[in-house]
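Note sheet for the following structure.
Removed from the display is one protein chain of the complex; every other protein chain stays in position.
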Amino acid sequence: MTDLLQQLLNGLSQGSIYALIAVGYTMIYGIIQLINFAHGDVIMVGAYVALGCALMGLGFIPSLAVAMLTCAILGVIIERVAYRRVRPVSRLAALTSAIGVSLFLEYTMMYFLGADLRTYPAGFFPERTYSLLGVTINNKDLLVLGTTLVLVIILQYIIYRTRTGKAMRAVSFDGQAAQLMGVNVNSTVAITFFIGSAMAAAAGLLYGIYFNTVQPLMGLMPGLKAFIAAVLGGIGSVPGAMLGGILLGMTESLVAGFGGSMYRDAVAFIILILVLLIRPTGLLGKGAQEKV
Amino acid sequence: MKKYLSTLIICLALAMLFVAVQVGISSGLISGYWVTNLYLVGINIILAASLNLINGFTGEFSLGHAGFMAIGAYSSAVITANLGLPFPLAVIVGMLAAALTGVLVGLPTLRLRGDYLAIATLGFGEIVRVVLMNIDYVGGASGLRNIPFVVNWPLIFFSVVFSLLLIRNFICSSHGRACLSVRENDLAAQMMGVNITYYKVLAFVIGAALAGLAGVLYAHYYTILQPRDFSFMLTFDVLVMVMVGGLGSLTGSVVGAVIITVASAFLQAIPELRMVIYAALLILSAVFRPQGLLGEKEVTINILQKLGGVFNGTVGSKQTN
Partner (left out) sequence: MALLAVNKLTKAFGGLVALNNFVLEMKQGELVGLIGPNGAGKTTVFNLLTGLYQPTSGNIVFEGRDLRGRHPHQITKMGIARTFQNIRLFGNLSVLDNVKIAHQVVINYGLTPAFLRIPPFYRREAEIEEAALKLMEIFDLKKYAQEKAKNLPYGEQRRLEITRALATKPKLLLLDEPAAGMNPQETHDLLELIKWIRDEFDLTIILIEHDMSLVMSLCERVLVLDYGSLIAEGTPQEIQQNPRVIEAYLGDEEVAAWEE
């Protein structure tokens, strides 16, 4: 029983990280209907920037802030350079560009910083473990859950209580109509990337601390899995992304714990195929019918 | 008459190419390093052309090509290495297994649009890789070894010619047009009597079978197979070839395959930088020239004639020549 709880807790923590990443994906997809393959790599950049800050002696919160800001700007630049002109042309081209950006980030980092694994310095986030009901809770878990919760609450506030958020929702619903209503679509898209990438940076830092590893390809798998989580929850829906992330994290944890850890990675893809076959709009999503 | 003349010229050119290279190899004029690259160009041409059939001509964004190649490679290797059966059987088994996988991927993904299809096929490729890593019969993560070395220039040459001919004959026919119509507007295609289910799956089957053929050749040249050879990186490389050459141009796939394979050879010493360059290339081509070098044009005899000013040719640059 405690085993199960342990797995679930691990799943919850990991799921939160997925959720944080998935939220960024879903926001971007919701607004411009593009799978931002580079999102996973923004995570990686965030982790590295935070690592740099940590090595310079900055504490957790300042590092987080710097990383989030840096990646937010990076996200806006990526959108401006690689996506803005391509999107109207063809979706295939936009997706290809996204894949290009993803690989560009990965291998540039690899070229300049080397492929070796790094870790955050020992004093950066001192580990403490607690025991509750026979389950080991790490303060890392608490950090992840806590940070995720705070960020999501802030996000919800932005989306539902500010004019910017309203603009974002309008554009994701109908870009052309929003433009006719006076919404500056380009800025709104840029802001979405800004926020989404900031979230990704936070996720990167958390991931780096939780798994004690930072390397150039670290964003690939989590990014892909987070996208699958977003699809599971219903692409375009922020609560859906959160739900999908948690569910995916827990399922993976259970499979790894009780089944084979070899098949852990396959879980995500199997879930994806199942979702796409059975309910492509996801758990909380709403489908849009193409008018004939 | 003009048709027979152009066919004759092509056959002559191909024959000359074949003989020239064969002589070069046999005499030792072409070094081992370049022979390897030549064979690799051949394999990549087959991969690029078959991916173009699925992505460029039928408009289905498939990112699982590595998976099809892996199936072809491994199944053929099992036939020759594990079961000791003759190579021709391995070729048939490899292509058939890959083709079957094409059906398995094509059918469930019928209703998926662009991005979703891309991710689903990507997932398929990854699943294949993970599964292969866990099957001990084919060597698991450490790989399958002792595959007989069977590949030579004639085999590569004829495989490439066969593949290109197959795709070309398919494209320049009513079936090819049907696939194009699926790409352009599958709703209207249905209304025009095109069975889009059939053609969507068919594109996958043919594309997968040829990727499988490439896999067979790969397996029996390098004689060692490892699951990590067939990761998304491989699909990405092929995608770059297709995008650079032109999504929707068969000649473009050939050109793209040659350029990228040769470039990779030169950039071998600096793998990360190579990827950075390719990635940048992909972004630049997507942003500035999404149609690649050749767009949807094909280089036909007519165009060459026009350039050479030899005959009074009309410009025949459309697909259905």
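Points to keep in mind about this one:
For reference, chains read A and B in written order, and residue numbers begin at 1 within each chain.
The rule we apply is simple: a residue touches a chain if its C-beta (ideal position, glycine included) is under 8 Å from a C-beta of that chain, and two chains touch if they have at least 3 such contacts.
Here the structure is a predicted model, which is why all the values come from computation and not from measurement.
Checked against the hidden chain, the listed residues B:Ala13, B:Leu29, B:Leu85 or B:Met191 yield one contact partner: B:Met191. Contact between chain B and the unshown chain involves residues 166, 169-170, 173-178, 180-181, 184-185, 187-197, 296, 318-320.
Convention: only the chains that are shown with their structure count from here on.
Within the complex formed with chain B, the residues of chain A that make contact are 29, 33-35, 81-82, 85-86, 89-97, 99-104, 106-108, 110-111, 115, 224, 227-228, 231, 260, 262-263, 265-266, 268-270, 272-273, 276-277, 280, 292. Of all the residues in chain B, the ones that touch chain A in their complex are 55, 59, 61, 108-109, 111-112, 114-116, 118-120, 122-124, 126-127, 130-131, 133-134, 187, 236, 239, 243, 247, 272-273, 275-276, 278-283, 285-287, 290.
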